[in-house]
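Every protein chain but one is kept in place in this view of the complex.
The block that comes next holds subunit A.
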Amino acid sequence: MPGITREEVAHLARLARLELKDEELDHFAGQLDDIIGAVARVSEVADQDVPPTSHPLPLTNVMRPDVVRPSLTPEQALSGAPAQEQQRFKVPQILGEE
């Protein structure tokens, strides 16, 4: 497996929405490389005909009747919001960029 470069860490950080500082990029590049190197052993089983387990329980969709039930009030739902306006979450601009 390829080593993890500083550029790759910067790319991952963008994907993960983390505005990492320069020194963090260097630090994480080394550490992630070490960790990936250590855990890559799982690929030893990759060629085996083993079905993957994604969850310990056999999951099925759990449905309930579509009836209105009590829930949080708008005030409660907004109580932790960094910014709000007219009973809505107020967010920074999402349109109008390049």
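Following the convention adopted for this analysis, contacts are C-beta pairs under 8 Å (C-beta built on N, C-alpha and C of every residue); 3 or more make two chains touch, one makes a residue touch a chain; residues count from 1.
The working rule: contacts and distances are computed from a predicted model.
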Protein name (UniProt record) of the chain left out of view, among "Amino acid ABC transporter membrane protein 1 (PAAT family)", "Glutamyl-tRNA(Gln) amidotransferase subunit A", "Dehydrogenase" or "Permease component of ABC-type sugar transport system": "Glutamyl-tRNA(Gln) amidotransferase subunit A"
Absent-chain interface as seen on subunit A, which is shown: 1, 4, 8-9, 12-21, 24, 28, 31-32, 34-36, 38-46, 48, 50-57, 59, 61-62, 64, 72, 76-77, 79-83, 89, 91-94, 97
